[in-house]
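Apart from one protein chain that is not included, each protein chain of the complex appears where it belongs.
Labels run A, B and C following the written order; every chain starts at residue 1.
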Amino acid sequence: MNKELKIAIVGAGSSYTPELIEGLSEHRETLPVKEIVLLDINEERLSIMEGFVKRYIKHLNYDVKVWSTTSREEAFTGADFVSTQIRVGGNKARIFDEKIPLKYGLIGQETTGVGGMFNAFRVIPVMIEIAKDVEKYCPNAWIINYSNPTGLVTEALNKVCNVKIAGLCAGGMRPRWWAAEALNVPEEKIYYDYLGLNHMNFSYNMTIDGRPVTDEEFSNIIKKCTTVSQDWMETLHLIPSQYTQYYFHTKERVQQLKEQDKTRGESILELEKQIFREYADETNDQKPKTLAKRGGGGYSKVAIGVMDAIYNDTGKWMVINVANNGTVRFLDDDAVIETACYVSKNGMKPLTIADYPKAIVGLVSAVKNYESLAVEAAITGDKDLALQALVAHPLVRDYDIAKPLLEEMLEAHKDYLPQFYKNGK
Amino acid sequence: MNKELKIAIVGAGSSYTPELIEGLSEHRETLPVKEIVLLDINEERLSIMEGFVKRYIKHLNYDVKVWSTTSREEAFTGADFVSTQIRVGGNKARIFDEKIPLKYGLIGQETTGVGGMFNAFRVIPVMIEIAKDVEKYCPNAWIINYSNPTGLVTEALNKVCNVKIAGLCAGGMRPRWWAAEALNVPEEKIYYDYLGLNHMNFSYNMTIDGRPVTDEEFSNIIKKCTTVSQDWMETLHLIPSQYTQYYFHTKERVQQLKEQDKTRGESILELEKQIFREYADETNDQKPKTLAKRGGGGYSKVAIGVMDAIYNDTGKWMVINVANNGTVRFLDDDAVIETACYVSKNGMKPLTIADYPKAIVGLVSAVKNYESLAVEAAITGDKDLALQALVAHPLVRDYDIAKPLLEEMLEAHKDYLPQFYKNGK
Amino acid sequence: MNKELKIAIVGAGSSYTPELIEGLSEHRETLPVKEIVLLDINEERLSIMEGFVKRYIKHLNYDVKVWSTTSREEAFTGADFVSTQIRVGGNKARIFDEKIPLKYGLIGQETTGVGGMFNAFRVIPVMIEIAKDVEKYCPNAWIINYSNPTGLVTEALNKVCNVKIAGLCAGGMRPRWWAAEALNVPEEKIYYDYLGLNHMNFSYNMTIDGRPVTDEEFSNIIKKCTTVSQDWMETLHLIPSQYTQYYFHTKERVQQLKEQDKTRGESILELEKQIFREYADETNDQKPKTLAKRGGGGYSKVAIGVMDAIYNDTGKWMVINVANNGTVRFLDDDAVIETACYVSKNGMKPLTIADYPKAIVGLVSAVKNYESLAVEAAITGDKDLALQALVAHPLVRDYDIAKPLLEEMLEAHKDYLPQFYKNGK
Partner (left out) sequence: MNKELKIAIVGAGSSYTPELIEGLSEHRETLPVKEIVLLDINEERLSIMEGFVKRYIKHLNYDVKVWSTTSREEAFTGADFVSTQIRVGGNKARIFDEKIPLKYGLIGQETTGVGGMFNAFRVIPVMIEIAKDVEKYCPNAWIINYSNPTGLVTEALNKVCNVKIAGLCAGGMRPRWWAAEALNVPEEKIYYDYLGLNHMNFSYNMTIDGRPVTDEEFSNIIKKCTTVSQDWMETLHLIPSQYTQYYFHTKERVQQLKEQDKTRGESILELEKQIFREYADETNDQKPKTLAKRGGGGYSKVAIGVMDAIYNDTGKWMVINVANNGTVRFLDDDAVIETACYVSKNGMKPLTIADYPKAIVGLVSAVKNYESLAVEAAITGDKDLALQALVAHPLVRDYDIAKPLLEEMLEAHKDYLPQFYKNGK
């Protein structure tokens, strides 16, 4: 097999990059990559990462050309896949997303709630620029997006650009992994219906080897979802996303977040300093052990799974963020949903959903409503829409809280929100 | 015109009854009532009311036969309209609905939130019995329902019985009344699109005399909706139900409810004692002045409006609670919605809604989801469904709160919830 | 009441004009018209009609200013209603519509089938020009359209212009008139569900005075629909449009059309010569008797009914051609349907349809599919779309017939189809 693939990694200064490299290396038999380009605007991190990755592929005995650039034109020209994993404003901005909402008694979190909305506000304008360049320099390439919040990013790009994009998250595959582990069966034997959005979703009708899981098996599987009450999951008889903890256990989670010494962003900021010291160490050619504490596992597995399904046209069942187009009948066509798809070289085709679990359609509708308003606000910079989005969010809803919170968040993130400050507003 | 109508008033012991009598009296030209039957299970109040109404119609010079009974068979046989205005458990039960949720930091209210759900749990089984007797004794009669929560009662009856029912609330006509008053135009000149549910609805695209209201007119109209922030209504550019205050100003309302001396139910309990003393006074043949403090205006206006539109086949535009059947595309066919209808002898036909205000579809979906789960729980007495309904409610949502709250409410209302305690559970 | 309405009649040279004048005269109490402007491109007929109408209103003792013009600017400025009743190519073109399809064994008819499509192709470009001038000179006026085929004209104008348009046909009210006559009840007592399109529709669930019609009454009503087999209507238990004869009795109707001496268009051409001689007779101030043979009754009744409902804001139930917007769930939002509406100053609001008669949804879908393709072809002049429209038509369907027929029809009507011959094609 001739080597033929060129992969551009946008936001390559991320500490995740080596895991993606490792994954590609492990799949070298099926994914014949000839070239990996690292792209970042942070030249210092980019240079450290380029150095490390070059040592690392030597260590892995992985024969591939690696180079870095800050030019999208160079990175994208000829690319087959553009992996995007950016965080605009970095972990510093994330810390605002985590801390400010807490002052108002709300969940502070990078993808869920107010924090997620501002994450979207910061990331979407940049992702649109990136996608416009994909349109220009490699129109047939697939964008493999991991930038959070991936559902909102995907919906925004679908609206404004004409690109092929897969909005990824390991969350959609997690019920498979949980069941495989809990029941000791190969994951490929496991299917389920999947309703919802990124970080707001529910799996049900699970089958193993074509037969429904038993109640006992179900109970064992949901034990893996440690963030949500087991009793509640039994009552629902659904496997929820771990992130639904913020909806079902709001009060307790707010309390816990308030009590913690450091926010997740603060911890990671520290951790990353350590990790980058190790990356920068020219004698080191292996993944830093500290990385394990960093979290975010499953990332490269899903990303490479999608690339493999596309490149090798394997027709794989995967859960991905795509435009609804009638899949979920109570949502709009252009709403991006997270849903089970048939993935092949022809792209992602959602599987029809025959029945919905009645208990959670309202919650999914409400969160999607927030998402679509937030996407529109992120694109236009319309403050009234941003306020409507916040009030539409089930975790906010109270106008009296939303109003001042919005102002404080806008002010805090001002430097990364050009769309809201267009005319010097 | 020959007198021909027989009207049965179920729950006639309610202090509202005289207002309904007064309204019928005022419409004697168009609604030729020959007989009004008062029905109640509280024989004491029924007897007082019968005495008063007989004096009152004499005072009004209203020539109609009035009598009372505790037999549904007698009351319903030959009836044209069955007006239902029952409150199961009375204001005593209502006080639990108001007080217990507050202990959990939630809105305590007779139609919105947890309180509304338990109100539905108590009322629905009784309303089903009543409707079954309507089926039996006067199958062509219309049930004019005012029992709260009217949307859930209507949905339950549609599910279980085969009766003609109009679920009423003055709320749907209020934007008309507000606009008529604010702008000094006849109310018949005013139309609007109306999206939502009882006590969770939004009016928009208002026209006067065929032309859209101006921004200035809009600002004047919303001043009448004193419970919701004017700024927020301007941002939404929608006229909300006054009850949306509990969603948009939750924190403040909870605080206010906590700080009040007496709950609404407690005040009314006292007030009603005074009102009934006046009703019982055999020298009195006029509506007690205390009644004005009782609230609930607009009731007889809407009820008689519907009877008139049906009896005289006038083809009136009215907002009523009816089965969705495709009117709102993101809700199920059997979901009862509050919506603008063409009302004639042929019943209520909802008007198609061409466009939805994007900012509030999630909230409406979420509340409807709660409602449908609650209706199902009210009919079946399934505790798991009741718990799902509570968690689906945007004002509750937190499982950790919902779980103990449900238990406490079930216990408090035990005597009125036979469906939940079937097997001595 | 001050006189205030200005009405512009487009295509006023039509022999129908005096009936419209007569209708307005009869409703002078409720429709205070101060000015009627007659507009036509045929100056000879326009002049005859102006002369006659002036004598006629004197005869009717109807005090209104009547004048004529060939300038749309003059006619439309200040107009409240623009009545459009044009026939592009006149009855001569109509005769092609009637005769050419017959050569191919198909129905030849001015609104149904191939003939109707070419009628649309000729009329739509002219109606678009008219509507653009309405936008310009009297943007608040309502277009009261009677130009055939009214459903396609309405859909085209909705697509291309921004005007208020009511697509009228007496057909939608005919089941009411039939039932009123057959059962001797006032027509206002009669309601029904109505599914379909102009000239392809079905009435059902009919009620009189709020109660369903009996089987015997139904049998009496359908006797009025003389063009369709009584047995078949009994089997369907639906009241069809008279025009459905061309679908349910195709073979027989083709035979009859082939055997007739003259087509309808030819007869009318002769009749109109006679009618116009009478109109031109300056001693004559009354409607010619010959007019009765002309047909098309009910026209002014429906047109004036709509103007009255709008002007006086009466909230009437009427069947009108409007955009679907979710009324019929299996058709697109922008598909124009003929449907029961609530008509007021606020326009036409379709009533939700709860259930569809299963036997005819396919036929309605197929004809609507043809219509939407034909509208698109009429606007764009795309011959491929015209061919697809013809093959989509249930009365054509056979490609081998459609292909040469399309060519022959295009050639015959060439002078009136600028959109298909744009580049001298």
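Rule of thumb we're sticking to: a contact is a pair of C-beta atoms (placed from the backbone, for glycine too) under 8 Å apart; a residue touches a chain by one contact, two chains touch by 3 or more.
All values reported here derive from a predicted model rather than from experimental measurement.
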Fill in the blank from the handout: Chains in view that the hidden chain touches are A, C
Practice task
Based on the whole complex, identify which of C:30, C:214, C:235 or C:260 touches the chain you can't see.
Solution key: C:235
Problem - Contacting the left-out chain in the complete assembly, out of C:160, C:185, C:354 or C:401 - result: C:401
Exercise for the section: Out of C:269, C:391 or C:410, point to the residue that touches the absent chain in the complete complex. Expected result: C:391
Completion exercise
By the document's definition of touch, the residue of C:5, C:185 or C:366 touching the omitted chain is C:366
Problem - Those residues of chain C which, in the complete complex, touch the missing chain - result: 229, 231-232, 235-236, 247-252, 330-331, 358-363, 365-370, 372-373, 384, 387-388, 391-392, 394, 397-401, 403
Exercise for the section: Spell out the interface residues on chain A facing the chain that's missing from view. Expected result: 140, 188-189, 191, 207, 209-211, 310, 313, 315-317, 323, 325-327, 329, 340, 342, 344-347, 349-354
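The criterion applied here is as follows: only the chains that are shown with their structure count from here on.
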Exercise for the section: Pick one for the touching-chains graph, please: line, ring, star, complete, other. Expected result: line
Practice task
Report the chain closest to the protein's overall CA mean, measuring from each chain's own CA mean.
Solution key: B
Practice task
Starting from the mean Cα coordinates of chain A and chain B, work out the distance between those two points in Å.
Solution key: 45
Handout entry: Euclidean distance of C-alpha centroids - chain A vs chain C, Å
Key = 56
Handout entry: Sites on chain B at which at least two other chains make contact
Key = none
